[in-house]
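Just one protein chain is left out here, and the rest sit where they should.
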Amino acid sequence: MSTVETAIVAEPAGAEEPRGRRRRSVALIVGTSIVGTYILAAVLAPWLAPYDPLAQDVPNALAAPSGSHPLGTDHLGRDVLSRLLHGSRVDLLLGMAAAGAAGVLGTVLGLVAGYAGRSVDVVVTRVMDVVQALPGIVLLLVLLLVLGPGAGSIIAALALTGWVAYARLVRASVLVVRDQDFTSAARLAGLGHPRVLFRHVLPNVWIQGVIYMTSDIVIIIGAIAALGYLGIGIQAPTPEWGQMIYDGQAFLASHWWLSAAPGLAIVVLGLGLALVSDALTDRARR
Amino acid sequence: MQRLGYLGRRLGYVLITLWGVSLLLFVMLQLLPGGPAEAMLGITATQQQVDALNQELGLDRPVVAQYVDYMGRLIRGDLGDSLVFGRPVVDVIGDALPATLKLAVYVVALSTLSTVTLATLAASFRGRAIDHVIRALPLIGVGMPGFWIGAMLLFLFALTFPFFPAGGIEEGFAGALRSLFLPALTLAISVSAILIRSLRRGLIDVLESDHVLTARAKGLRGVRLVVRHVLPNAAIPTVTLMGLVFVSLLGGALIVESVFAIPGVGQLLVNGFKRHDMPLVMGIALLSAAAILLVNLLIDVVYSLLDPRVSLR
Amino acid sequence: MVSAEPLLEVSDLAVTLHTPQGPLRAAEGVSFAVAAAEAVGLVGESGSGKSVAMRAILGLLPRGSTVSGSVRFAGRELVGVAERQLAPIRGREISMIFQDPMTALNPIRRIGGQIGEVLRIQLGWNRRRASAHARELLARVEIAEPDRVLRQFPHQLSGGMRQRVLIAMALACQPRLILCDEPTTALDVTTQDQILALLRRASDESGAAMIFVSHDLAVVRQLCSRVLVMYAGRLVEMGPIGPVFADPRHAYTAALLRSLPAIDGPRQPPVSIGGELPDRFRPPSGCRFRTRCTVADDSCASLPSTLLPVDGERGSACIHAATGLPDRGAESGVSR
Partner (left out) sequence: MPRPERPGRGLAKRFVLLCAPVLFMAAACGGGSDDGDGGRDGEGADAGAGSELVVARARDLESLNADAITASREGWETYELIAQPLYMGNSEGDLVPGVASEYTVSDDQLSWTFTIRDGITFSNGAPVTSADVAFTIENAQEGPLQGALYQAITSIETPDENTIVLSTDEPNSGLIWDLAAYPVAVIPEDFAGMDPEEFWRTPIGTGPYMVETWSQGVEVVLVPNPHYWGDEPALDRLTFRPVPDENTRMLQLRNGDVDIVEDPAYAQLTTIEADGTLDVVEFPNPTAIFVTVDTTKPPFDDVHARRAVSLAIDRDALVEAGLRGYGQPAGSFIAASAMGGHEPEFGLAFDPAEAAAELARSATPDGFTFELMYDPAVSSVTAAVQVVQANLADVGITVELNGLDRDAQQAKRDAGDWDATIATIISGSDAGGIFQYYGSTNGFYSGSQLMSEVESEWQASNSDFSDGGRLETYRDLVTRIAEDAPQIGLYSPTRLYGTGPAVGSVAPRNPTGAIDYAAVVVN
């Protein structure tokens, strides 16, 4: 009912910056381009990296950045730039895999809980409470010790602890969408429950999941780094940003770039993902 | 009245969930390779020696019997004895709890303070340069691992400019304030990243709302307007996030306590895992689970107090 | 019946809003005066700038807007004055009632507190005295159980009741001018009449002047003694209700009246106005209605924006105004 006039007066809905629509699309473009470059770096790492990330050159260890080694060498004489590029392969792809797995698991359970109603909902919510009641780190520590180290078990562990956030998000959205007219209309038209779920309910709900996933990936990369610090992270010698940061930390005084380079890699990725998440949030809010 | 009924029901749920947590943990800890006996005796002990110790610790009985026994004692508040420290788990945790609680309170204070100021600044100058800076700032916090932020802060403010001690806790209130500032800041940086974004969004929505316009038409302005009308409404969605933040706090504390040598519960947990001190690990996990569930319950109650439209059903 | 010293004198008011598509001149060259205890109607279609003009008086425009021209209230200039000086006037000398009662009240605070607040802030009353007066105000706006409503939250009240609360809030400090921004548009017809009756009685009793913004001429006729008509950000006609309604001297006013279902007199189908609103960023030169005006001719293009005087106290921005609308306007079914 708001007349054009009120719209002007109350500032165009949804856009919080004066330059609104143009502003938001810039964020999306910048965000997706950053994330895109990271994905490219991860995929093309073997060709982009000047050296083999595992090749050691102990006598040449801790060399300062130079022409041959733009980011210098680490404490075992390996080229930091190459390890950084290959590191994206581990961190980004692992992050996406874990967030994806958690997302899928969470969305499915969220959908079922939200849509199936009463008994199923109570059971799933109780399970969600139990998983979320435990501090994430405890569950991660136990899972990793049970599953043993390695990328596979880290993805499984992160997914098994991370799915609850997605499930809660999706379930909440499903509860809202479930009673709306178009869902009951679809039911009336004789569509079976699964088809209604995936054809009608899901399209309205997945955007929330994607938005959360963008920030979840950064949190997961942080978690992988923390696991490395506790000694149960990615296996050496595989290059991984968190481990590179920790290894470089001992040389903070003399070789600050050993930690700074991977640190910057994580931050810029975080920035990219946040911009994408912001843009998607605005789009979803309208 | 109606709220007590709700509280009763929710406390019931908390107990059920805690029981679920204890079951999940007990099963998973059985899956861990090796056991406390091997951990205590070292790899070289003869198998017969290991069996003797297991028998003494009651670990040779069937898992179900052990679980029933554990729950029986748990209900009486007895978390058993720590294998490593040789003292009741409750005492061991009790010794370490003050440090973690001081840190947690300090982080909540720091992050709330920084969140409210930065979010209000960003919202009131939305769209301008300061808004973008404030929105980008916490991103650095989210991405960076806690141990790196901690190491940098220590390097800068405990060595290069020695304003703060390099880790540990000093006696007394002032001592604690001084010595826990850097660790609390480390955690606050990553925690407030999420809170600032949420409060900023909340503030902008409220600043554009009709009822703020009405308030301005009544002659309210400046701080009085923000405090009486803007903040209370904007803070509601952020309050619900506090629960999520509190959970991530426990994980972060574990790392920060190790970096800053704070004798807290996080340290106990890491060492408990390394030394296979199952009773200690179970005790800490259960207590933190209880804390998380109670905090979530508290937040739901606060939410209903803050927003009358939400009824406790 | 303009009294000697006008309570409110608006001269050449112009407002530019900051929109995603760039700056927008929402109102321009608006000049009028309001005498004490006088009820003036401000009418126009959506987007005519009527609401913007009114909010400009109290300086309650959205961020980034700019205001020029002058608004003098009881001899004091309000345009360009710092918020610190404006605040004491808002709610105490000039109060405002908004359009949508559902969102105009703070959802998480009780009604009593929200009404009492303006008394405590503007008059410095203590909590007890403020809430007592709040109870009295609720009674005056015909709310059944004032004591219960004082303790309730907005979501517990109907739209009509909330609008009564807003009126009570506006009357609290006995302001000398009440600005009403389409207060009844969001209400159903029956509640609308009750609220209008309430507003008339309130302004009569308190002797407060009133500016009543609406796109509904019937409502304005019921409440106001004079009317100002705005189109695309400009005043196009001004004058006492009777003569303007009977003998509109601007094609737009005439068209507006024709689109009004005649309540009294022969039932004629309402005639909608042809064409659409002009592009707000590039309004037509001269008279902005000429693109939709059935009597427009070349001379309209170069018309000055000010109102031309029409027999004494009336004004119209149409060059044909002085001579009355030519016959061609007849077939547009203007009921004289």
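As written, the chains take the letters A, B and C, and residue 1 is the first residue of each chain.
Definition applied: contacts are C-beta pairs under 8 Å (C-beta built on N, C-alpha and C of every residue); 3 or more make two chains touch, one makes a residue touch a chain.
On a predicted model such as this, the values are computed, not experimentally measured, just so you know.
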item: Omitted chain's touching partners, listed by label; value: A, B
item: Contact with the hidden chain (one of B:Leu74, B:Ala151 or B:Leu231); value: B:Ala151
item: Absent chain, residues of chain A that touch it; value: 54-56, 58-59, 61, 75-76, 145, 148-149, 231-232, 235-237, 247, 249-254
item: Absent chain, residues of chain B that touch it; value: 32-35, 38-46, 48-49, 52-53, 56, 84-87, 92, 95-96, 99, 147, 151, 154-155, 158-159, 162, 165-169, 258-261, 263-264, 267-268, 271, 274-276
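FYI, only the chains that are shown with their structure count from here on.
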item: Separation of chain A from chain C, taking each centre as the mean of its C-alpha atoms, in whole Å; value: 52
item: Residue numbers of chain B (touch at least two other chains); value: 210
item: Shared-contact residues (touching 2 or more other chains) in chain C; value: 100
item: Of chain B, residues touching chain C in the complex; value: 209-211, 213-222, 224, 228-229, 232-233, 236, 306-309
item: Chain B partner contacts - residues on chain C that touch it in the complex; value: 58, 60, 83-84, 87-92, 95-96, 98, 100, 103-109, 117-118, 121-122, 153, 155, 166, 169
item: In the complex, chain A residues that touch chain B; value: 10-11, 16-19, 23, 126-127, 129-130, 132-138, 141-143, 145-146, 165, 215, 218-219, 221-223, 225-226, 229-230, 242, 245-246, 249, 252-253, 259, 263, 266-267, 269-271, 274, 278
